[in-house]
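With one protein chain held back, the other chains of the complex are shown just where they sit.
Which chain is which? They are A and B, in the order written, and residues in each are numbered from 1.
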Amino acid sequence: MTDSPSPADRVADDNTGRKPGFWRGLRRLPLIPMFVLVVLLIIPALSADWLAPHDPIRGSIPDRLKPPVFFGGTWEFALGTDRLGRDILSRIMHGAKVSLSISIAGILAGGVLGTALGLIAGYFRGLADAIIMRLVDITMALPSILLALVLAVTVGPSFQTIIVVVTFVLWALYARQVRGEVLSIRERDFVARARVAGASDLRIIVRHILPNAANTIIVLATLQVGSVILLEAGLSFLGVGIPRPTPAWGLMVADGRQLIVSAWWIAFFPGLAITLTVFALNLLGDWMRDRLDPRLKEV
Amino acid sequence: MKRNLVIRSLQSLLALLAISVIAFAMSHLTGSPVDAMLPDDAGPEEAARLTKLWGLDRPLYEQYFVFLGNALQGNFGDSIKWQGQTAFGLVLERLPATIQLGGFAIVVSTIIALPVGVLAAVYKDTPFDSAGKLVALLGQAMPNFWLGIVLIWIFAVHLNWLPTSGRGGFSHMVLPAIAMGWFQVAAFMRLTRSAMLEVLDSEYIKLARIKGVPERRVIWVHALKNAAIAPLTYFGVIAGSIFTGSVVIETVFAWPGTGLLAIDAIRGRDFPVIQAVVVTFAGVFIVANLIVDTLYAYLDPRIRYQ
Partner (left out) sequence: MSQIVNDHQHADRVLRTDRPRRIRPVAQGIARNFGMAALVGLVLLLAWLPALAQADKLVAAVSKPGTETNRFWSGSTMWHVMDPALEGLLDQDPVTGENTKNGLAVSWEASDDFKVWTFKLRKGVQFHHGWGEFTAADVVHSYKLHTGPDAIIPTVDQLRGAKAEAVDRYTVRFTYPEPNKNLLFLHGGRSVMKVYSKAQFDKEGLEGYDRKFAGTGHYQFVSRKPGQILYERFDKHYSSVKPDFRVLEFRFVDEPATKLAMLLSGEAAIADLPRELMKDALAGGMKTAESARAVIQTDVVLNGLYCESGDKACGKHLAWHNKKIREAMNIALNREEMLQVLFPGGGAKLLPRYAMTPGHEGYDPTLVERFKKEYGYNPERAKKLMKEAGYPDAFEDPTIHLVLKPSAGVPEVALQMELIHQYLTAVGFKAELREIDHATVGAMGRARKAYIIHPSKNAPPRPTEVAFRAFYSKPGGPYQGWEDDFTSSNIKAFRAERDPKKRDAIARKLFNYLFEQYVSMPMFELRTQLAFNPKMVASWQFPGVTSTGYGHWHTVKAAK
């Protein structure tokens, strides 16, 4: 990694390494994905407790399988009701909270673990590097979905088991990317200067290397929110996702799939919520990648 | 170089050993096949008899070494749920179905993604570029089982064009391959697009244009030939994701492949089969990675992963 520095790198070298334009870039966020995200994910997640028209968990049997408004239903249940008479709209709103918290918790756990190990592997190289990278290989070689199934039958599916699975899936990815990043950063002048100045390894990692790898980490995280939501859906489909009756989007789609003919709205609307949200998140992630870290292509 | 290769190989062997421990632990964590197989009215004597029959009454370390010793000879033991078949035999029997579907999904996604990616690069920032991106990203946003069921509903039930499920002729593969492959289209397309952008900007393309080579030939022959390398290297990543995707897709489409086998084995606590599936897949993945890494290092010293 002794390439001639790109323009961005040259700027970065002048100070401690933060790439310019991060905040300026944020001001130019793409409008549509942000709007979708705010409307579908953020607002419901923060305010479901007050805004949701019905109880997301307790339904009433007489109101079961009501179609959405415009399809023979009423405004009382705008998106219809499910098999237990629960309001789909309220469940989607509460589900936003679940999806968001799984994504944040999972990405945080996987990201922190993977970043830490990636930093260690890339900075110290040698034995630590070999061990960590073989761990990465092993993790990537193990079908994560089987791990989820095993965990689910062993300790029962729960919020925690999903976080464990998400962490398992993500850490290796972070470790690999961050390590690659660190390998090139550590050869840069400002690191050498810091070392000459007598900075400790820890200080170099935290003050000089981490800030330079931050863009990669942020972009990865943004791109992963969508896949974590999809992962939750897949796990719920296999019956090892969020336990009932918690309203989680993936679980709602999985539960409604049987009745796709007669009560299509049960699976359709949460499916739509997932699709739009993930779509917006991916657009946002793409945009951030282009702005912050165009080298990250393979994720 | 040779020394590197030897070290990497040894490390991979160690990784495989670790995988065997993990596979063993994973299967035993699930409980006991006795509980999955025993009828509801069977008493403790029956349970004890089966525990002994399947060798589950012996100490764990002993069970592990028996498993390891046999596995080294390619023998993962007899299946419990599929009596009369060996665990490895089952994996081999179902592997072609998974590879067939996964391979077809990759081919389909390549066929779609490559030209769209190229054109998106050529017509960058035009409506075509955006539309291509939109379609591709949509595939990455839908839960694949949901897409699968919707596809069955539209193309098999309403239009009656394609069969709903099962493994049969070519037509059986179309829907599951779309449900599986659409997800990959976006990644492929994006890689192709950015690689093309880069190549189109290079000196020799400019030179070709100056020399009067027809534009179509410049794009589809000169540029694509060089741009294709990047998406092709992505195959490794995709191959790994095939298995994960197959677990869900094979369930929806009743496609009798390894993913379905793995689920059934876990539900049935069929230890030998769980171990055979995990070890086979992890082994293939690790060896493939080893080969790819080595090839990279030989072919193109610039793209050294280290």
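One rule holds for everything that comes next: a residue touches a chain if its C-beta (ideal position, glycine included) is under 8 Å from a C-beta of that chain, and two chains touch if they have at least 3 such contacts.
Computed from a prediction, not measured in an experiment: that's the story for all the values here.
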Fill in: Full-complex contact with the absent chain, from B:Val122, B:Leu147, B:Ala208 or B:Val247
B:Val122
Fill in: Touching residue (missing chain; options B:Ala208, B:Val252 or B:Ala276)
B:Val252
Worksheet, complete the sentence: Listed in rising order, the subunit A residues that touch the chain left out are 1, 3, 6-8, 57-59, 61, 64, 83-84, 152-154, 156-157, 180, 184, 239-240, 243-245, 257-262, 290, 294-295, 297
Worksheet, complete the sentence: Where subunit B meets the left-out chain, the residues are 30-32, 34-47, 49-50, 53, 81-85, 93-94, 97, 111-112, 114-115, 118-119, 122-124, 126-128, 149, 152-153, 156-157, 160-167, 169-171, 173-174, 194, 197-198, 200-201, 215-216, 219-220, 230, 251-257, 260-261, 264, 267-269, 302-303, 305
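Here, only the chains that are shown with their structure count from here on.
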Worksheet, complete the sentence: Taking each chain's mean CA coordinate, subunit A and subunit B are separated, in whole Å, by 22
Item to complete: Provide the residue numbers of subunit A that touch subunit B in the complex, in ascending order.
Response: 130, 134, 137-138, 140-147, 149-150, 153-154, 183, 226, 230, 233-234, 237-238, 250, 253-254, 257, 260-261, 267, 271, 274-279, 282-283, 286, 297-298
Discussion item. Quick check on the complex: what are the subunit B residues that touch subunit A?
Written reply: 11-12, 14-15, 18-19, 22, 26-27, 29-31, 137-138, 140-146, 149-150, 153, 186-187, 190-191, 194, 230, 234, 237, 240, 243-244, 247-248, 251, 262-263, 266-267, 274, 277-278, 281-283, 285-286, 289, 306
